[in-house]
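One chain of protein is taken out of this complex; the other chains stay put.
Chain naming follows the written order as A, B and C, and within any one chain the residues start at number 1.
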Amino acid sequence: MTTRIDRNQLAARIAADIPEGAYVNLGIGAPTLVANALPEGQEIILHTENGMLGMGAKPAEGQIDPDLINAGKQPVTALPGAAYFHHADSFGMMRGGHLDVCVLGAFQVAQNGDLANWSTGAPDAIPAVGGAMDLAIGAKQVFVMTDLLTKQGASKLVETCAYPLTGVGCVTRVYTDHGVFDTSPDGFRVRELFGDNTIAEIAELTGLSLKEA
Amino acid sequence: MTTRIDRNQLAARIAADIPEGAYVNLGIGAPTLVANALPEGQEIILHTENGMLGMGAKPAEGQIDPDLINAGKQPVTALPGAAYFHHADSFGMMRGGHLDVCVLGAFQVAQNGDLANWSTGAPDAIPAVGGAMDLAIGAKQVFVMTDLLTKQGASKLVETCAYPLTGVGCVTRVYTDHGVFDTSPDGFRVRELFGDNTIAEIAELTGLSLKEA
Amino acid sequence: MIDKTVAGVADAVAGIEDGATVMIGGFGRAGQPVELIDALIEQGAGDLTIVSNNAGNGDTGIAALLAKKRVRKVICSFPRQSDSWVFDGLYRAGEVELELVPQGNLAERIRAAGAGIGAFFTPTGVGTQLADGKEQRRIDGREYVLEYPIRADIALFSALKGDRWGNLVFRETARNFGPIMATAATVAVAQVDEIVDLGSLDPESVVTPGIFVDRVVAVGERRWLDDGAFVGGVTLEGEPLVAGEESK
Partner (left out) sequence: MIDKTVAGVADAVAGIEDGATVMIGGFGRAGQPVELIDALIEQGAGDLTIVSNNAGNGDTGIAALLAKKRVRKVICSFPRQSDSWVFDGLYRAGEVELELVPQGNLAERIRAAGAGIGAFFTPTGVGTQLADGKEQRRIDGREYVLEYPIRADIALFSALKGDRWGNLVFRETARNFGPIMATAATVAVAQVDEIVDLGSLDPESVVTPGIFVDRVVAVGERRWLDDGAFVGGVTLEGEPLVAGEESK
């Protein structure tokens, strides 16, 4: 068996790559765990695309304010130094390349950085994209946080995405439960493997030819 | 001699056509006189394209605030209910058709509504356009305030503008010292003549064939 | 005297015709003008096209409008939510049409309508199904897709305070689509907690100048603020809350 780290450990691993002063969007779902793992005492400014910079932790029970939510529509707080703005300004901020880092979930990531995270293409599914396509092209670095394999054991790192794309060539790095991989024009580069995982093992799990970073 | 009214009378004539509640931009120069002629006790909201709605009268001497100016860079005041905004928002407001009336000066107005008011095309002139082209297309109604004739006696109402255009087919009505004219696809329509001016006299002065409105 | 305030929500939504395009502010429940939507349901217009980020939560607001079969088409970015069962059912039954737009393109298309922009090249969606059939162009080494403005007959949205000229301020992330929708609709209607005297809003802090606003109606503090009872929204676990279940 290969070594796998859990989601909180993975969130901490991602947080370690985010420098103080960075402007960061954490998408919805698992990536929001990164917020809890950011180092105490360092200032990293969180953007939520529904119109705030300087997003704080979730509120204490009894302190929920329905006007103050994140992109996942969960209650949050505002830090001193926060600012509110409307949706056109918020997405202009993303599209204009002002965010340093964005962390997203994924169904599949291709070695060239193509991302599929909004639709499995299932014919009976109700399509919903939200801000996924804007986020995918809207940060200087786009990180993906995901398990390496689906529950069925298929690799989420692929040569070419089979699912409908969210963005083309947009992902810079993929943080998985098995290790960290950089995208590149000639295949994934292994940046780090957790525990005693080897490139050969991951290559076998994914069916990809992998190179060291 | 034909009857001519003076600039303050003309400003009052224009003001009489602006309904309460209208959002109005008065350009720079002579059109700003319209502000003084607006009826007391009626609320007409003035826009200045350098970022304010709710512009008030000029300040008392000693009350000049250099941060509070109009498009002509003259000191103004702000009324209760005013709002400030940046230049992209201010011109979006114009271009988006939210202003009811804009009053501009002119070198020439063509019968189809073409406006020339930013350049005489003189080869040694320093070109400057400011917000003229945005204003020309940026109000539901574009009024021109001008003398009918240049100092040399040439008509400013023309079949086709000889000077470089500010906007195409944008002027709805021309208020001159001799009378008021509507633009139309088949020539100027005489809306009102001052004193005992006749259509025949104005037709002779301008060299245009004129019809009643 | 200019007075854009109207006495009640029925006046605020008067004149909406069958077949109208209606923008509705809000992101999930935050900023969703529930009182105006209730009034629209009461008013009776049908065959509507709704432009909103989401397609309703729980059984209130946009969801209630959908449940009444008043909506022909929804233009939104994210219809599928944990509590969007009304939309989900209608969509699967083929009873409502969906135009899915990436959220930032939705916002920018609304902004373009209000700002007189004829069309714009955006990088969002390039190479995806949502750009299929759309004009594409490489500019300065990057691929863009051409998107067009979205206009509406009426916009319904929620703000915190307004004055009789229609100047508005918002509250926290409930601001979201309100300010841009106000610019893109023929008639812009704001429900506010409170109408304040002209001149009492700081001109530096007005978010939506009154030029964009046609009607302002006070609805009082929104229901989730009544007596500390929390109506709408979700728990920390993301479960929908219902009235009285949670104290604020």
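Throughout what follows, a contact is a pair of C-beta atoms (placed from the backbone, for glycine too) under 8 Å apart; a residue touches a chain by one contact, two chains touch by 3 or more.
Keep in mind that this is a model prediction, so the values were computed, not measured.
*Asks:* Hey, which of B:A37, B:M133, B:A154 or B:L205 is the one touching the hidden chain?
*Replies:* B:M133
*Asks:* Out of A:P39, A:G62 or A:G97, which is the one that touches the chain we can't see?
*Replies:* Of the candidates A:P39, A:G62 or A:G97, A:G97 is in touch with the missing chain.
*Asks:* Write the list of chain A residues that the hidden chain touches.
*Replies:* On the chain A side, contact with the omitted chain comes from 20-21, 23, 43, 45, 47, 52-54, 78, 80-85, 88, 91-99, 138.
*Asks:* Which chain C residues touch the hidden chain?
*Replies:* 108, 112, 115-123, 137, 139-140, 142, 144, 148, 169-172, 202, 204-205, 207
*Asks:* List the chain B residues touching the unshown chain?
*Replies:* 48-52, 58, 61-62, 64-69, 72-75, 78, 84-88, 90-92, 94-95, 114, 119, 124, 126-134, 137-138, 164-168
Assume only the chains that are shown with their structure count from here on.
*Asks:* For chain B and chain C, which third chains touch each of them?
*Replies:* For chain B paired with chain C, there are no chains in contact with each.
*Asks:* Please work out the Cα centroid separation of chain B and chain C, and write it as a whole number of Å.
*Replies:* 37
*Asks:* Whole-Å distance, chain A centre to chain B centre, using C-alpha means?
*Replies:* That pair's centroid distance is 54 Å.
*Asks:* If you look at chain B, which of its residues touch at least two other chains?
*Replies:* If we look for residues of chain B contacting two or more partner chains, we find none.
*Asks:* Among all residues of chain C, which ones touch two or more of the remaining chains?
*Replies:* Residue numbers touching two or more other chains: 111.
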